[in-house]
Structure formats: C-alpha cells, structure tokens
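With one protein chain withheld, the remaining protein chains of the complex are depicted in position.
Chains here go by letter, A, B and C, matching the order in which they are written, and residues are numbered from 1 within each.
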Amino acid sequence: MIKAAIYGASGYTGQELLRILLRHGGVEVTAATSRRYAGRPVADLYPAFTGQTDLLFEEASPDQIAARCDVVFLALPHEVSMAVAGAFLERGVKVVDLSADFRLRDETVYERWYAPHTAREYLQEAVYGLTELYRDAVRKARLVANPGCYPTSVILGLAPLLRMKWIDPDSIIADSKSGVSGAGREPVVNSLFCEVDEAFKAYKVGQHRHTPEIEQELGALAGTKVTVSFTPHLLPLSRGILSTIYATLREEVTTADALALYESFYRNETFIRVYKEGAFPNVSSVRGSNFCDIGLTVDGRTGRVIVVSVIDNLIKGASGQAVQNMNLMCGLPEDEGLRMMPLYP
Amino acid sequence: MIKAAIYGASGYTGQELLRILLRHGGVEVTAATSRRYAGRPVADLYPAFTGQTDLLFEEASPDQIAARCDVVFLALPHEVSMAVAGAFLERGVKVVDLSADFRLRDETVYERWYAPHTAREYLQEAVYGLTELYRDAVRKARLVANPGCYPTSVILGLAPLLRMKWIDPDSIIADSKSGVSGAGREPVVNSLFCEVDEAFKAYKVGQHRHTPEIEQELGALAGTKVTVSFTPHLLPLSRGILSTIYATLREEVTTADALALYESFYRNETFIRVYKEGAFPNVSSVRGSNFCDIGLTVDGRTGRVIVVSVIDNLIKGASGQAVQNMNLMCGLPEDEGLRMMPLYP
Amino acid sequence: MIKAAIYGASGYTGQELLRILLRHGGVEVTAATSRRYAGRPVADLYPAFTGQTDLLFEEASPDQIAARCDVVFLALPHEVSMAVAGAFLERGVKVVDLSADFRLRDETVYERWYAPHTAREYLQEAVYGLTELYRDAVRKARLVANPGCYPTSVILGLAPLLRMKWIDPDSIIADSKSGVSGAGREPVVNSLFCEVDEAFKAYKVGQHRHTPEIEQELGALAGTKVTVSFTPHLLPLSRGILSTIYATLREEVTTADALALYESFYRNETFIRVYKEGAFPNVSSVRGSNFCDIGLTVDGRTGRVIVVSVIDNLIKGASGQAVQNMNLMCGLPEDEGLRMMPLYP
Partner (left out) sequence: MIKAAIYGASGYTGQELLRILLRHGGVEVTAATSRRYAGRPVADLYPAFTGQTDLLFEEASPDQIAARCDVVFLALPHEVSMAVAGAFLERGVKVVDLSADFRLRDETVYERWYAPHTAREYLQEAVYGLTELYRDAVRKARLVANPGCYPTSVILGLAPLLRMKWIDPDSIIADSKSGVSGAGREPVVNSLFCEVDEAFKAYKVGQHRHTPEIEQELGALAGTKVTVSFTPHLLPLSRGILSTIYATLREEVTTADALALYESFYRNETFIRVYKEGAFPNVSSVRGSNFCDIGLTVDGRTGRVIVVSVIDNLIKGASGQAVQNMNLMCGLPEDEGLRMMPLYP
C-alpha cells in the first residue's frame, strides 16, 4: 500500500481527497493536517465521514509528515505550497501540489499574477498535471502541479482543435461558470448562501489568475502565443464547471468533422466523454465523478466553433485529477479509486 | 382608470402582469383568461394572490374580452397571439403582445424560425417595444410587440456601442444565462426541479429563436447587417437573465470612455443603471424590479469590450416592460406600477 | 414626513428596513449607521439600491442620530440594543428594537437565556410588538420590542386556539423551519452556500433562545404557564419560515370549526390570511410581503390539531412588522409601505 498524506486537509479539496482515498484500493492515508482544527477528528468537521475513518487533523511540520508518507497532496493556498514543497521533495516524497505555485513555467508570469516565487529551483521539473496531455511526464515526475479547475475545462475543451490548428488562436473566448465550492470553505460574505442563492454574476472580468495558465497551455498546444478572453462566473450550485468556448475556424469543417477529431483525439481516455452531434453536456451529468464531458457545434452562420465542456470542479478540477496523477506517479492503474459513477439527480 | 385585460393569464408572465397591475395606480384589471383553469379563482392557482383579488380565470373569446377593456396583454404562445390580435385591434383595443409573433419585421425571417405568419397585415405597424429605444413610436402604437427576454438584455447591453460604431458588428458573441421561469409553467421533464437543481447547461446552441430578433435590432442600431453567436444557458434559479457580451473594438477606447458613453446614452432612463468601473451586476440585484443593470470593461490585452447586463426575465424581460409600454400607449407615467425595489436577498 | 433612522443598517434586516422605507409614503430615512462600512454608499454594499438612495453608512453615536430622527429602528445584536436604547428614549425618540433585549418581561428569564440585563428600567414599558395582539399598546408605546421571527409564526399560528382554551397547553410542539437570512450576514462557515445548499438540519434542539419568548406569549394567551417543544431547522432557501404546530384538542371540534374560529379571530387583519379547508400555505406565497398565511386541520385519528403558518422572516418576521409597529406609533396607516404583493415564483 502506498502511504499518502494530505497537507492542508480541512478545506473542500482536502476532504474530497480524503473521501476518494478512503475508498482507494492501493493507498493508505497516514496523515491529514490542519492547523486550525488540530486534534479534532475529521468526522467532527465533516460528519459525512462518521465511522469511516479514525483520522484526526493534526498540526505537523512537513518534515514530520514526510517521514510517514510516500506521496503527499498539498491542498494549500498558493504561496504556502511553495514554502513546503521542497521539504517533501528533499526527503524523497512525491508531491502533488493542488495550488497554482508550480503551474506556470515562466516565473515572471507567476510573479505578475501572483507573488514573488520562493521555490524557483523546482519550477522546471514540475510537470503540469493535465493527465490526458502530459501522461508520460507525470509517470516520471516527483512534483506534479495539479491544474486549476477552470483551465482543466478549457484546455481539454480546446486541445484537439488547437493541436490540429483548425482555429484562429487569437479568436478564443472562454466563458466559464463555476459552482461555489471552487471558492473554498473560507467564511467570507461573498460565499454566503444568501449572497449566492438565486444569484449569478461574472467576477474578476479580464483579471482572473487562471488566465495565464490557460494561455500557457493553449499556447503549448497551438505552438504559438495565445491570448484569450476568459470570464469566470459564479453559479448558484456547489459542484461543477461549465465552459462555453468560442473560436473562429480557419478550416471549412463540419460539426461531424470536429466531433470525429475529438473522438479520435480522446479515443483511449477513460475520463473524457465526447457527446454526439446535437448533444451538449450538463454539469449534473459529471457531478461526483472524474469525467470531463464535451459537446460542440460548428456554426456555419458565424464561422465559429462552439465547444461546451463540463467537469466536477472538486474532482476532475482538483482532487480527482490529483489522484489520477498520483496513480501514475506510483505505478497504480490510472483510474484506481476514480471509477465512481456521477450522482444524479 | 384604464381597463386592462390579460389574455392567457395562467402562466408565469400572466400572473406577473396581474401582480403588477393589482398595485398599479391607473389601471383596473377587468379580465384574466385561461382555458384550462376557467372558473377558478386566481388565488386557487397562485395562493400568493389570496385576499388580493376576486378575479376568476375565465374562458372568453377575444370579442367578449375586447368589449370589456381598453388595452389587452396577450400572454400567449407564438402562433396563438397572431390568431387573436386582430380581433382586439379591430374593436379599438390596444394590444401589447408578449409573444414573438410581431417582433420580426421581415415575415420571411419569422417563417424561417417559427411558422407561417397568419396576420401579416399588422406586421408593419407593430412597434418593437424595447421602450428605451422606441419610446416615441410606442406612445403612438396600437400594437406593441413586447421584446423577448434574452434580446432585451443583449440589445440594451450593446446599443450605445453599436450606435457609435465602436465595435465590429461581425465580432459579437452573446453568452446568455437565464432562470427557469423563462421556460414557463408547462409541466415538462426538462423544467423539473431535479433536472434543473445543481445543474447547468447550454441549450439550442446556435439555434435559439431569439437569434433573428437580436440580429434585427442590433442591425438597426448598427445600420448594417449583424450576425451574432448567441448561446443560451439554463441557470438553477427562478428569475434572472445575465448576458455576457463580447465584441472587438474598432476604436481605441478605455473602460472609462465606454462607461461615459453608456452614462450619456442612458442618462434619462429610469430603468437602466450603469455601474461604475470595476463593478459588474448580479441578477440578484434586479430581481423583482424593472431594472436593467449594466457593467463593462475594455480588455486591452485582447482588444475586446466585455459587457455584462442583467434583468429580471419576468419583469423587464416580459411583464414589467409590457406595463412600461402600456403606460406610454395610454398616456400614463412610464414608471407607474413599476417603482418596486429589487427583493434582496 | 416622519424622520426615521436605522441604527445598525448593514445586515439583512437593516437593508430590508431601508428597502421598505424608501418606498414608504410617510417616512424619510435620515440616517443608516454601520461601524464596519462607515463612509460607504449603501449601494456599494447592496447594489440593488443603485440609484435609489444617496445614503452613506455612517458611524455615529445614539445621541448624534437621535438629534436627526423621530423614530429609530435598532437592527443590532442583542446586548448591543439595550446599551443604546436609553439614549434615544431620553431624547424623545421612539424606538423599535429588533433585538431580543426587551421582549422578555421577566428579566430573570432573559438572563437565563441571554446575558445580564443592563437596561431593566425600560423592561416594563416595552411593548411586545406582535401587532395583531398588542395593537392598542403599540399605538401608545415609545419602546416596542419587535418579536422574533420564529415566535411570530408560532404565536400567530396558535393564538385563536389558546385564547379559546381549545387545546392542552402542555401538548404543544412547534416544528419550525427557517431560511438562512435569519442567521444574518455574518461570514460564518455554517452560513456558507456549500454548507446550506442541498442540506437540511435541525439545530439548537431544545435550546433555542426563542423558546422562552414563545412560552411567554403563549402563556399570556392561555392564561396559564405553557411549556413547548420548539425545534428550529435550517432550510436551503433565503427567505421564509414555516412552522408546523401540533397540539392535543380538549374540545371535540372539526376542521371547519377551527377555521371558522381563525376567520373570526383574524377578521379585520390585513396581514393574516386564513386558508380554506384542505389548503396549507407555502413560504413562497408570502415571500417579499408582510403576510402571515395559516392553514390547519383537525386530525380525528389522533385528537390533534395541526396548524401550519408561514411568514417571510425578514418582513413579517422582522423589518415589515417593525414598520407596521412604527406606523401605529406614529399615527400612520398600519399598512403604509407594506402593501407589496408577494414575489412569485
């Protein structure tokens, strides 16, 4: 059994990791840390875990945790992750970092959007963990930068078109909508039920920090610099991201052509489901699962392709993909622990 | 007192009309028809009306209702409206039609998207009732085609930019999200709570019937043919539409310039509220009111302007705007009956 | 025009007061205080108010505010209200207190459930502002203790039966369910969207502070000591309380008898709506209004009466009732500013 620890386990991504790992056939969870809730049973904070684990949240240094695990998930805010990742790596512990700290290969870009980078020595070896695109590198990685939730939906939604150069890379608009769990469990007014319920808004228009991450990866796929309009919105639901992506076609292709391309591109992927012509995915069809569902249409009137992709932001957009990466890093079957069906309704 | 009737009063827009008119200082509601619920008190179907009105739904012909009113609201499905509008007009009754039947000036466009038109003789005199843009014509009209909910949000969101020719008319993408009440009260699986709750999807991608209506009005504003990408989505909430609109700028303008333009364009409008730089509206800020709130930003990175506009789809997107038009047609203050504050939270 | 101030205006009850008063024909709002948001326009915090008022939140002492108003609403936490009420009363300002501080006539009861009472000198003159039961006293009061939201629903639901002594006062069980706005706008984990959405729980079982308030008023109606089982629950919606109340009948009465009693008891009440036999109210039928809707049945199998009463917790359960009381205290029509229809759906 692989020994896994969760460093920063009290938030929604932390508890989702634990939820998945407690039913994972190849992993034993040896520690779950939380400074705020140190000493309390996990089930105190999350009664859904009642009777399922005896784990207590604990406060412990990276060194202490490193001694007790083969792989660690860092479910920490950015800037905090990069402060602790090194301690694990130096002790031979594999790291899956769910923060943004190692996602941007160009540190100057990171510093423009985030903060000064304090662990540059690991930036080059960090593998961007969009598993479907970087599978071989993930297998060999000791540090995986788990992708952001929005980028996962947008990049998977566009990868085949960009790789084939069928679309104009300057025409991309990603209009994304996310459930509230993406904002985490911090008690802030903007995440209160009464503020979100029966409400819907755009936020950080033209300014969201996932923009450079999306552009880095779309650029890598296109083989050229890509600038996108990315607008995040907040949905009145807990789990799910839907991205509606618009791009101008450079080729005369039909919807059937584009779908055939996607079918082929994602042929061997367990977690990508391409819809038939005329069908578009709903976030409710992937809730509770690691799937990314994609539908698209070519609109002859405007010369654009419109792609709709959905994920569960806490699973394929965070903890599920993190486990998918861990499975590869540890030589386990890629879908181990991730075979759960979506929960509907 | 103006005598008003609601023809087809049992749906959500019908009851919303009644709700507004029962508190309207210049109008008396003389009839509310419904074939299905004929003979039943309004409060039986909508207990919110308990004690507020003695009206019964009745089944009655247009002729019978025409004899009892000065103005009629047709809250009917398309195709049904055009079959009855003439009977009212011929008897001198002013008509506000909430269906799509008289919105498209070109009957061939109507027939391509809807069905054969059976009341072409009224098409040319029908005034498109987006009040802020057609106020003078509405005042003189005897037949107003009340705008669709999505078009209201998109057209008000773009009018200043198109009138000034600041944007490329071929670059427009309207990504719109609507609450479920827009689908009406018909019992269909797609509108069930369990299908909509915790769910979000795009629908009729590239095919929604509001597309030609949007293009007609944007074209009129631009003075040239406009083709848009319009994608509607279904939000898990009852009331509200938010449209996120993207367009490529032809002029070098700043966000401040654009906002100044909007402030000026909508200077005398009671129901349009332009937000300050950096602020974007939430559907929850207009719920229960006739307001249309607008925010925007100019994104220098991509050369695009991004406009966000919100309305309550049942009020400014339907029944409120219908009353706003009726007020003008009947010589009443434009905001009579429409001064209600948004309900928040 | 009456000059009204809101002391503690930044929470949900404060903004609801402001929403009502801005459309009130006999009142001018002269001040809205908030320490945290001092200096900021109301519309910054609540964009729904955009263009409707120029008021800024201000930090000001009771003395300063007292000089600028005839009546003040204290929308403060308990313990804070009693610290400032005297300053207003001494300057001749009428006070409607929305906290619990002056609701319990017996200070020892207050101190057992809350905290030491620091303004006992006002306890005896404070009038419990359940308007329908204390109308005459409210008219003459200078200090009104506005009822709690749960007590309003329970007391109005049982008043006729207790006054007639038709039920066993020891048999009362009130199972109440409230929307989240009752918890206010404080950013706490328990009020986060992800914690409340798709969730439902009982809380403070057997321990909620509204219990003594309910017992005091039910006892006054019954003319004897009453002990109740009161269980509050948290609904995944913003506005609304529904109380399902069970009691054992001492008389052989039918549902028709009981409804006739309620009809008679509430005959002249604008804001109480008694439903017909077989009909029970939904919180959605009073949302956005000052109504309390009541349905009931006599269950012959068990010898119990079951009463269901609903209110909008922010309106009849707080700010609406506060304005209803202010109207009486100031000689205005009781329903002034409160004639709004429920918003449905």
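By definition in this document, contacts are C-beta pairs under 8 Å (C-beta built on N, C-alpha and C of every residue); 3 or more make two chains touch, one makes a residue touch a chain.
Source: prediction; values computed, not measured.
A.B. asks: In the full assembly, spell out which visible chains the left-out chain is touching.
C.D. replies: Listed by label, the shown chains it touches are A, B, C.
A.B. asks: Which listed residue, C:E28, C:E251, C:D299 or C:D335, touches the chain dropped from view?
C.D. replies: C:D299
A.B. asks: Looking beyond the chains shown, say which of C:V228, C:V274, C:A318 or C:L338 touches the absent one.
C.D. replies: With C:V228, C:V274, C:A318 or C:L338 as choices, the missing chain is touched by C:V228.
A.B. asks: Which subunit A residues would touch the chain omitted from the figure, given the whole complex?
C.D. replies: Interface residues of subunit A facing the absent chain: 12, 15, 19, 22-23, 46-52, 181, 197-198, 238-239, 273, 275, 279, 281-282, 284-289, 291, 293, 339-345.
A.B. asks: State which residues belonging to subunit B touch the missing partner chain.
C.D. replies: Counting over the whole complex, subunit B touches the hidden chain at residues 12, 180-181, 185, 187-189, 191-198, 236-238.
A.B. asks: Spell out the interface residues on subunit C facing the chain that's missing from view.
C.D. replies: The missing chain touches subunit C at positions 170, 173, 175, 177, 194-195, 197-203, 205-206, 227-229, 231, 233, 235-240, 242, 244, 246, 280-284, 287, 295, 297, 299, 301-302, 304, 306, 308, 345.
To be clear about the criterion, only the chains that are shown with their structure count from here on.
A.B. asks: In whole angstrom, how far does the Cα centroid of subunit B sit from the Cα centroid of subunit C?
C.D. replies: 36
A.B. asks: At what distance in angstrom does the C-alpha mean of subunit B lie from that of subunit A?
C.D. replies: 39
A.B. asks: For subunit B, give me the residues that contact two or more of the other chains.
C.D. replies: In subunit B, 197-198, 238-239, 281-282, 284, 287, 345 touch at least two other chains.
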